[in-house]
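Data first, discussion second: the structure below is written as structure tokens.
Every protein chain but one is kept in place in this view of the complex.
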Amino acid sequence: MGAVMLSVAGLEVTFRRSGDTVRAVRGVSFDVGRGESFGIVGESGSGKSTVLRAICGLAPTSAGTIGLKGATLSAPRQADFYRAVQMVFQDPYASLHPRHTIDSVLSEPLAIHGFDSPEQRIEQALTEVGLGPEFRFRYPHQLSGGQRQRVAVARALILEPEVLLLDEPTSALDASIQAEVLNLLDRLRSERGLTYIMVSHDLAVVAHMCDRLMVMQNGLAVEELTRSALSAHQATTDYTRKLLSASEGYTKADAP
Amino acid sequence: MTEVSRRDWLLSDRPASRRQAKLGQAYRTWLSFRTNWLAMVGLAIVVALIVVAVFADVIAPYDPVIGGDLRTERFLPPLTDGHLLGTDDLSRDIFSRIVHGSRLTLMVVVLVAVIATPIGLLVGTSAGYFGGWVDTVLMRLTDIFLAFPRLILALAFVAALGPGIENAIIAIAITSWPPYARLARAETLTIRDSDFINAARLQGASSARILWGHVTPLCLSSVIIRVTLDMAGIILTAAGLGFLGLGAQPPQPEWGAMIASGRRFIIDQWWVATMPGIAIFIVSLGFNLLGDGLRDVLDPKARK
Partner (left out) sequence: MTPLLTVKDLRITFPTRQGETEVVRGVSFTLGRERLGIVGESGSGKSQTGRAILGLTPPPGRATAEVLNFDGTDLRHASPATWRKLRGARMSMVMQDPKFSLNPVMTIGKQLMEALKFGASESRAQARVRALAMLEAVQIRDPERVFRAYPHELSGGMGQRAMIAMMLVTEPDLLIADEPTSALDVTVQIEVLRILDRLVTDRGMGLIFISHDLRLVSSFCDRVLVMYAGQVVEELAARDLAKAQHPYTRGLMNCLPKIAGGQRPLPTLERDAAWAR
């Protein structure tokens, strides 16, 4: 592992809803090296997405620190944080503004951060994610789910970040489209030397995409293991083993 | 460019410029609006109101304020001697007065919409987006305005500022924004935590940019629908103020004031009060039909 890109130490996230306190994340720590691809696996309610949201400042941290390239991040995040860290959301049907054309989706971040030659950058971003320039002036409703997710990836990459946070980027897509988007993400990472943190409920997707992964349950980190350990089924906790066997498909044999 | 190719250009799935994308979107909305004939009737009425108001000088055969011979031309019934809708107690041609009155009606409608809609949108989206104490303060303020009966507040306002159509418009405008603020807030709450707003935040967009560029466009259609549907009520309130003598002042040909002055003769000369009443009815109906039609095309939730 090279230099540490992003480090999370003792992260806690607590939500208060009408008197109830929900401890969504309860003391999670991990480091992600530069150029590494790190996965977080868990079921719904495990707090895996909340970790991502806390990193980019969308969820409040009640304890712990998050550091980027050795510097502890402040809340609210500064403008240069958004240049360095971007996110792709789970549902491409919800993450694109229904009244904005692809053109305005892509030109807005450029305008916010004062990038030069926006025309070229937009064309290039579209080409990179495998959409031609003919998509530029379409509205999201004129695109399929996979195309929308490509736009979301283009939007995240147009600010040339170093870290990409991926929140279940393919779980709303068909398996065949999932393969295309995963390949795209894989290619972009090797071309640009990006650092990924990917959250998913699908062990197979994380095993395919990530060098190292962390399993979460009920807001706690249960286990951290490498890809090779996972594919050799060398899980140390019962929960991870249960997840592993469940993701292999249904087995009639172990019916009671 | 021929008709067919222009249509194809508008409906193209792969627009080549910002303009084409925008126009194409508008054209699609228009196509679905066009299928609703009641809405088209409403649109026709509203367009007719605008045309009549613009060309009032050309359309009206007589002066709206200076009447004819007080001995021979008072209370002429409809369809006599070129007086299509008859004349009133001061020998003025009612048709001409209604035509010129359309200007006042249109002015009320436009000014109220221009004043009340932005206030409502700004208050509502800010309250919904920021939440917390901003929300509490803005919404309690809205509640206070909402608690006043509209006509009574307008009356008090006009009483303080003095009667006149301008003061009536201001009074109506400040009493009509609270429902738009509530509507905009409710819409904002449903989209505030959506991922496309989060995505904009993650790009470092400022709150003002998110409110204006992302939240407002989505609240706008429901507010426009509501404003259009409220127009009938606004016209009626303006007419009501005119009727009570607190809106437009004589001899201005305001429709409500015309009914007020005609009510003394309602038994024998029914047309004096009835004709402006019909005009109010038609225009109100037009705005209601238009509003309904707009809701069908703009508000996806109301779609069947």
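We call the chains A and B, going by the order they appear; numbering starts again at 1 in every chain.
The definition used in the following text is that a residue touches a chain if its C-beta (ideal position, glycine included) is under 8 Å from a C-beta of that chain, and two chains touch if they have at least 3 such contacts.
Since the structure is predicted, the reported quantities are computational estimates derived from the model, not experimental observations.
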Exercise for review: Using the whole complex, pick out the displayed chains that touch the missing one.
Suggested key: A
**Study point:** Contact with the hidden chain (one of A:12, A:43, A:123 or A:160)
**Key:** A:43
Review point. Quick one: which of A:112, A:220 or A:244 touches the chain that's been left out?
Key: A:244
Study note, to complete from the structure: Where A:16, A:141 or A:187 are the choices, the one touching the absent chain is A:187
Study note, to complete from the structure: Missing-chain contacts on chain A, rising order, are 43-44, 145, 174-180, 182-183, 186-187, 201-205, 207-209, 227, 230-231, 242-244, 246-252, 255
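Throughout what follows, only the chains that are shown with their structure count from here on.
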Point to revise | Complex interface listing, chain B residues touching chain A | key: 13-18, 20-21, 25, 194-196, 198-206, 209, 213-214, 217-218
Review point. In the complex of these two chains, what residues of chain A are touching chain B?
Key: 56, 58, 79, 82-83, 86-87, 89-91, 94-101, 103, 108-109, 112-113, 134-135, 137-139, 142, 152, 155, 159
